[in-house]
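Here is the structure we will look at, set down as structure tokens.
Of the protein chains in this complex, all but one are displayed in their positions.
Our next item is subunit A:
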Amino acid sequence: MTGAPLAATPGQTIGPFFGDALPYDGGEHLVPSDHPDAVRLTGRVLDGDGEPVPDALLEIWQADGLGRLARHPGSLRRDGHTFTGWGRAATDGTGRYGFTTVPPGPTVEGRPPFIAMTVFARGLLDRLFTRVYLPGREDYAADPLLAALPENRRHTLIAVPQDSGLCFDLRLQGEDETVFLSYRERSR
């Protein structure tokens, strides 16, 4: 298709009152807790003072354990066995969130897999995108994003093993500010 692209509709903050509309039962469980490969991904959302953000909403989108991208509906009303690859969780009063999922497999051969994440919050005027890479991989250098980041920021995108799960904190501002992303568009 040719012609000038349409101007995008601007974003606006999610505000404080999304709690009755967006979170839903089962949103944080991409797989049931008793799934053999289930892993708990938890963390906190913190502001520029290091204070917890108790009114944030996170969404994740990822491949399954074999690197396959799901094309199945049912994320809002899960059937207990279909992996849809998408989940949503609000932070609690201490700024903590949690998902139950499986570690994604690689979608691009030779590159480390990651979970794509979107961040919304009161006070945040537009959504933020980031990536959650799995810990302990030896192929980080093959990833164009991780390779391009300065050493002192790369770690903000790599989850940390914790108990039997993964910990990924989001720092919206300040020291160790999480790397957030914008996506390049292919020229038309």
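Quick notes on this structure:
Methods note: a residue touches a chain if its C-beta (ideal position, glycine included) is under 8 Å from a C-beta of that chain, and two chains touch if they have at least 3 such contacts; residues count from 1.
Following the convention adopted for this analysis, contacts and distances are computed from a predicted model.
A chain of this complex does not appear here, and its UniProt-recorded name among "Protocatechuate 3,4-dioxygenase subunit beta", "Succinate dehydrogenase iron-sulfur subunit", "Nitrite reductase large subunit" or "FAD-dependent oxidoreductase" is "Protocatechuate 3,4-dioxygenase subunit beta".
Here the missing chain is touched by one residue of A:63, A:89, A:134 or A:159, and it is A:63.
Residues of subunit A that touch the chain left out of view are 1, 3, 5-22, 47-49, 51-55, 59, 61-63, 69-77, 84-86, 92-94, 104, 107-108, 111, 114, 116, 118, 120-129, 144-145, 148-149, 172-174, 177-186, 188.
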